[in-house]
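Coming up: subunit A.
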Amino acid sequence: MSYLSVESLGVSYGAIKAARGVSLSIKEGETVALIGSNGAGKSSTLNAIAGLIGHTGKVGFDGIDMSSFPVHKRAAKGLALVPEGRGILGRLTVDENLRMGAYLRVDRKSIAVDLLRIYELFPRLRERRGQTGGTLSGGEQQMLAIGRALMASPKLLLLDEPSMGLAPLMVEKIFEVIREISSSGVTIFLVEQNARLALESSNRAYVMESGELTMEGDSQELLRSSKVRESYLGELNS
Partner candidate 1 sequence: MQKNFLLIFMVGLFTLVGCGDGGSGTDDSGKIIKIGHVAPLTGPISHLGKDNERGAQLAIDEANAAGITIGGEKVEFRLLSEDDEANPQKGTVVAQKLVDSGVAGVIGHLNSGTTIPASKIYHDAGLAQISPSATAIMYTHQGYKTAFRVMANDEQQGKVLGDYAVKTIGAKKIAVIDDRSAYGKGLADEFEKAAKSAGGEIVTREFTDTTKTDFTAILTKIKGLNPDVIFYGGMDAQAGPMMKQVKNLGITATYLSGDGIQSKQFLVLAGEEGEGAYASSPGLPLEKMDGGKSFQEKFLQTYHEDIQIYAPFTYDATSILIDAMVRADSTNPESYLPLLSQTDYQGVTGQIRFDENGDLRGGSISLYRVKNGAWEYIETVGGE
Partner candidate 2 sequence: MDIFFQQVINGLVLGSVYALVALGYTMVYGILGLINFAHGEVVMVGAMVALATVAYLFGYFPEMNPIVMVLIAATTSVISCMVLSYFIERLAYRPLRKAPRLAPLITAIGISILLQNLAMIIWGRQYKTVPKIFSFETREFLGANITDLQIFIIVLSAILMTLLLLIVNYSKLGRAMRATSESQRIAGLLGVNINKIISFTFVIGAGLGAVAGILVAANYSVAHYSMGFMLGLKAFTAAVLGGIGNLGGAVLGGLLLGLIESIGAGYIGDITGGFLGSHYQDVFAFLVLIIVLVFRPTGIMGERISERA
């Protein structure tokens, strides 16, 4: 039984078709990666699933057809997207950003517990809890973005390019956290240009090329596939 099921999803900007005929499915508890080159339509697909942009086709989640849902209703059903560029609310403090993550939750006690958990996960954020989001460094903002998404206690976490623009050390740290989240049982759908990293930290993966899915499979297998190695891992066939 698939948790997230996408059927023939299409996204277009005016005459330009960013994604077409995208069909994919994710099972509960899985971490699935979507890799592809720059401009392949990965982010568009992810944004469409989250409801940020209009799309054709069907998006089903947890047995409900969400295709006609606006973005906030999808969030209410348990989707949380960490958007490309992190989407930090620069005028709100770190603490407020995290609390905004829990906007749809009503149980104050469990929110407080989760907040403590996030601060344990990212001690840097605790240090800067009173600072506005705009004053954080890129890595800190990424932590905040992920932390904020977790505050929603999502059923499905959508991550858009979490490694972008970060120093290698920070990238490692972020992916460590992602693996930790995954192991705690949250379903994750990850879009990443750094294909190696993505495949190494996922169970399954899809490959996207100019708006269409071209490959699908077990991440380990894809890591070994010559086509993937050639096109996305920068290794030349010897």
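How these were chosen: all candidates are chains of the complex that A comes from, given by their letters.
The rule we apply is simple: a residue touches a chain if its C-beta (ideal position, glycine included) is under 8 Å from a C-beta of that chain, and two chains touch if they have at least 3 such contacts; residues count from 1.
Since we're looking at a predicted model, the values are computed, not measured.
Checking the candidates 1 or 2 against subunit A in this complex, the single touching one is 2. Residues of subunit A touching candidate 2 in their complex: 50-52, 70-72, 75-76, 80-81, 83, 87, 89-92, 96, 99-101, 103-104, 148, 152.
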